[in-house]
Structures are given as structure tokens and as C-alpha cells.
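First the structure, which I've put down as C-alpha cells, then a few questions once you've had a look.
Complex shown without one protein chain; remaining protein chains in place.
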Amino acid sequence: MELFTNQILAGISTGAIYACMALALVMIYQAIDHLNFAQGEMAMFSTFISWQLMQWGVPYWVAFVITLAFSFIAGIAIERILFKPLAKAPILTNVAGFIALYSIINSCAGLIWDFTIKQYPTPFGSSPFLGSQLISTHQAGMIGITLLMLLGLFYFFRYTRIGLAMRAAASVPESARLVGINTSWMIALGWGMAAAIGSVAGMMIAPVVFLEPNMMLGVLIYGFAAAVLGGLTSPFGAVIGGFLVGTFENLVGTYIPGVGNELKLPIALALIITVLVVKPAGLFGRPIVKRV
Amino acid sequence: MSAAEEIVAEGQAVEAVPKRAMTLGTGTSLVLLAVLLLVPLLVKNFIIFQMTMLLIYGIAVLALNILTGGSGQFSLGQSAFYAIGAYTSAILMEHFDVNYALTLPIAGILCFAVGFLFGQPALRLSGVYLALATFALATAMPQLLKLGFFEKWTGGVQGLVVTKPEAPEAVQSMLTWFQLKMSQDMWLYYFTLVVTVAIYISSVNLLRSRSGRAFMAIRDNEIAASAMGVDVALYKTLAFGVSAGITGVAGGLGAIAVQFVAPDSYTITLAIALFLGMVVGGVGWLPGSIVGSAFIIFVPNLAESISKGLSGAVFGVLLFLVIFLVPHGARQVAMVSQQLIAKLKQR
Partner (left out) sequence: MTAMLNVKDLRAYYGQVQALHGLNFSLNEGSLTTLLGANGAGKTTTLRAICNMVRSTGAIEFEGKPLASRSTETIVRLGIAHVPQGRGTFTTLTVEENLQLGAITRRDRVGIVSDIERMYGYFPVLKQRYTQQAGTLSGGEQQMLAVARALMLRPRLMLLDEPSFGLAPLIVRDLFEILGRINREDKVTILVVEQNAQLALELADQAYVIETGRIVMAGGAKQIANNEDVRKSYLGY
């Protein structure tokens, strides 16, 4: 029984990583109605930027803020330059664009910073949290930051005019234009915010998975799964989904015999799909009323 | 222009390619066929091998085109079916001494069944959710192939070596009469070409048939299709099955051509490559499959030759160039050329 609780707790702390990523993915989904596979790579690149700043002597939190700002601007720039031209193209073509972006960022990161693993600092220290052996202060800090971001996003979407405008633009773009919203810029803004959130995710995750160009691949997949599980329309669901996925992953690895590291991923995904078959809009997603 | 407008504008994820435009004109097809028949006689074995792979990936992309362009279902999991087909052929040939040609229909039928079965739970999912499910399938496959449980047949992490077939006796003797010799590569190429043409023609007929219309009705508006009496569940799973079956045949051919199967040859990278092939070729445009196939075979090499260190970035840039210039893929090029030729004819 104790092993079980321990695994749950451990799962929640790994889950915080996925929750972070899932938030960024849901953010972009809110803005553009599809998922950007290059999100993880953008987060990775931002994390490298922050690392580079720290290598040059910039203190952690200053580097953090600069990276946040850089990511926001970069996200908008990428959207304006690479994806605005594709706005009228079919969705599948846009997906191909995401894949291309992934390839470019991954390759550039590899060239600039090479593929050796680097240590990445944490501002929270890594001593046991409140004396517990399972959660370190860093993981607690990560969960804290994730929840903070969630709160911020909630407030943004619910109570600000821009948040409402973004939701409208994502919901029915034509009607949004008919109330005077510049839907094109809403999309750019969504990208910027997603990039910024992603960068926070990256900077939180790096101390745990170590910094290297391919660090986000596993995280992205689990984050994607978490976002879908939670319901793509719900940031709250994304976070819960993240924790659930982390827990699934741990429990599967511990309790199902013969499952090494390699099979954890497909099994976790299979479980998520089972949930989706039962609840197609995800746990907290709002089922969309479809009228013919 | 009534309330129907709103329905169409909402959520049509896959563009409808008009039935008429689904294939090449007879003239162009014949020219292409002639090229495919004659070129191998003039080039070295390695190029013939590459052309064989071109056809094989073309078949796999075509299968995806039927699934996505035809019935509107996303799949990032085609690599799994390709792998099953490949391993089926390899295992049958190496462990059970089955003739290579016979392994293909077996691989096809087996993969059809797997695809059909996979299509069942997939019924409840669509769009991004289906993408995730197929993605899971694709990531699971290499791991399943590595499982110790199956190692006796699959060869585990090392995989299996596959014997390359020779041209049959009858053909050999006929050719020696003309004082020609057919290399293994050339025989395999023509064999593959026959299979490819057969699959292409059957696919075109499938899409023009009642089933094909059912697929396209589902793609364009699933709710309306079901209201009109289309058995959506049946046709969706059928589409998955057919697509998987064809991919399985491609996989089998691939195993024979490459002479080798191993789990890490069939990762998600392959599934993504096939997806890109479909987009570059033009979603739902069957002839584009070969253009897409050419893209995924040759462009990565091109990228690497331009810059070894940044090959991924160069590839990405080239891909962006393609989708900026022709967002609808090779089909767009074909349409534009058609219009240009029509204009020139008018002069």
C-alpha cells in the first residue's frame, strides 16, 4: 500500500512536467484550433537560450524573464512569418508546416549547442520537500509554478477583454470579425502566449530530464496525451490530465510485469485512448453541440 | 446560399478532391507508365533499387491517401501496418519457406484484418484524437517487435535478414534467348511495378465505386452521411482495413527489396514521412502519391548533401518552400499545368 501511495506521489510530481507542457498545448489549441507539434522544440530552444544567458553570467530569474519575453516575441514572429501565409491552406498542410518547424528548430539547436547533455539549474534547490523523500523542493516548485500559470490563464480568459476576444476568435472566427476582432492578430497572440508558457515548461523540466535538443520529445507526447485526456478546451483539464498521465505512467511501469521503459509510453497512450472512447471530449472538455 | 452554408464551413478538415480530378488523364498516365517501364533498362542497379523503393513508398502513401483523402480519417500510424506487412513477409519467407510473391497477399489480408479491427475503437475518435490513437499505435509497434516473447520469430532487436528473390526460371530462360540477363534488382522492380499498377487501378476503381462515394460522403459531412443511410461505422472501418492492407503489401515488398527487417526501421519517423508524402503529393490525389514518395526519399538526402550539420533544418526549409508554393501539393501543380495547356490550346 505504501508503495502504491509513493508511486502516486511520484507520478504527480512527474505529472507536473506533463501538466506544464499540456497547458502550452491547450493554449495554442484555444488560439488556432489545432495542435502544434513543434511546441516542444520551441520550448527546448527557449530553455537553451536561458541556459546560454546563465552561461554568460546572467542571474537565474533575470534570464527567466528575458527568455519569457523572447519566447513570446519569437512565437508571434514565427506565426506571422511562417504560418500566416498558410492560413488559407488546408489543415493538413499546416500540420506539415509544424513538422517542418520541428525539424528546423531541432537541427539548429543541435548545431548551436550540440547534443551532449547539460546540467540545468533549478531556483528551488533539490532537497527533499518538507522532509518527504518523494518530492524534492524543485518538483514542488514546478507544481507551484504550473498552478500559478493555470490561475493566470484562467483569469486571463475569463475576466479580460482580450481573453474573451481570443476565445471568440477561436470559436467562430467569422463572427469574431463581425464584432470587430482582428482574428489574424488573435492567432499571433495565441502563438506568443503558447511559446511563453512552453518556455516556462521547458525551464521547469530541464533540471529533471537534463538539457539536450531531444529532451522534449517524450514530454511532448505525454503532454499531448494529457491535454487530450483533460479535454482540449480546458486548461484546468490539461493540468489534471498531466497529473493523471504522470501517475498512469508510473503505475504502469511499477505494476505491469515485463513492461520496461519502452512499453510505458504505448500503454499509457492506450489507456488514454480508452478514456477517450468513453468520453470523446476528454474528462473536462466541453462536448460541442454539433448541429447539422 | 441558405443555412447549408454554415454546415459546410464548419469543421471540414479534409479538402474534398472532386472525383473527376482524382486521377491523371489517360495520355499522361500512359507516358508515365512508359517512363516507368523503360528507365530501368538504362540505369544501374542501385538506381533501380531506388526506383523500386519509390514505388513501394508510393503504394504506402496511396494507402494513406485513401484513408485520409478518401474517407477523411487521420492516421499517423501507417508505419505500424507497414511493419506488420514487412515482418509477415520476412517471417513467412525465412521461417516457413513461403514463396515471396505469395507472402504479399497474406500480408495484405492480415493487415486488412488488423486495420479493420483497429478501426473499431477508432470509430469514436476523430481529428486530433484519432491522430493521437494512431500515433500510439505507431510508437507501440517497434517496442512490440522488440519484445522477448516474439523473439523466436522476429529476431528481436537484430531483426531478420530476408533473401532476395531471383527472377523465375521461365522469365530467365526467355531472356537468355534474347541474350539478356535480368538482375535481381530489375526483376524485383518490374514485379513491384506490376503490383503498384494493380493496386493503383483497384484503388481508383474503389474510390469511384459506391464504397468510394460512401467514403467521400463520410469525409465531407459524417452526420449528413449517416442521416442519408450510409453505414458510417462499416465504411470507416473498411477504409482503415483497406488502407492498412495496402500498406501491408507495401511493407512486404519493402522487406524483400531491402532484404532486412528490424524494429527500428519502422518508427514514428516513417509514419510522419508517409504523412508528409501525402501532403506534398496532394491529399486525396492518387497520382500524387508517387510525387510524395519521391519527396520523402530524395529530399532528405538532398538536405544532407547541402549541409551535413543542419540537414534537418535544410529539410524543414525545403518542406516549407514546397508548402508555400503549392499548399495543395502536386495536385495543384497538375491543375495549374492543365489550365496552362488549355489556355495555350485556345491560342
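Letters are used for the chains, namely A and B, taken in the order the chains are written, and counting of residues starts over at 1 for each.
Going forward, a contact is a pair of C-beta atoms (placed from the backbone, for glycine too) under 8 Å apart; a residue touches a chain by one contact, two chains touch by 3 or more.
Quantities reported herein were computed from a predicted structural model and do not represent experimental measurements.
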item: Full-complex contact with the absent chain, from A:Ala140, A:Val172, A:Leu217 or A:Ala270; value: A:Val172
item: Omitted-chain contact residue, chosen from A:Thr5, A:Gln55, A:Ser127 or A:Asn182; value: A:Asn182
item: Missing-chain contacts mapped onto subunit A; value: 161, 164-165, 167-168, 171-172, 174-183, 233, 286, 288-289, 291
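In this text, only the chains that are shown with their structure count from here on.
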item: Complex contact set, residues of subunit A against subunit B; value: 34-35, 82, 85-86, 88-93, 95-97, 99-104, 106-108, 110-111, 174, 221, 224-225, 228, 232, 262-263, 265-267, 269-270, 272-273, 276-277, 280, 290, 292
item: Subunit B residues touching subunit A - in the complex, by the definition given at the top; value: 7, 9, 13-15, 68, 121, 124-125, 128-129, 132-133, 135-137, 139-140, 142-144, 146-147, 221, 223-224, 227, 272, 275-276, 278-280, 283, 309-317, 319-320, 323-324, 327-329
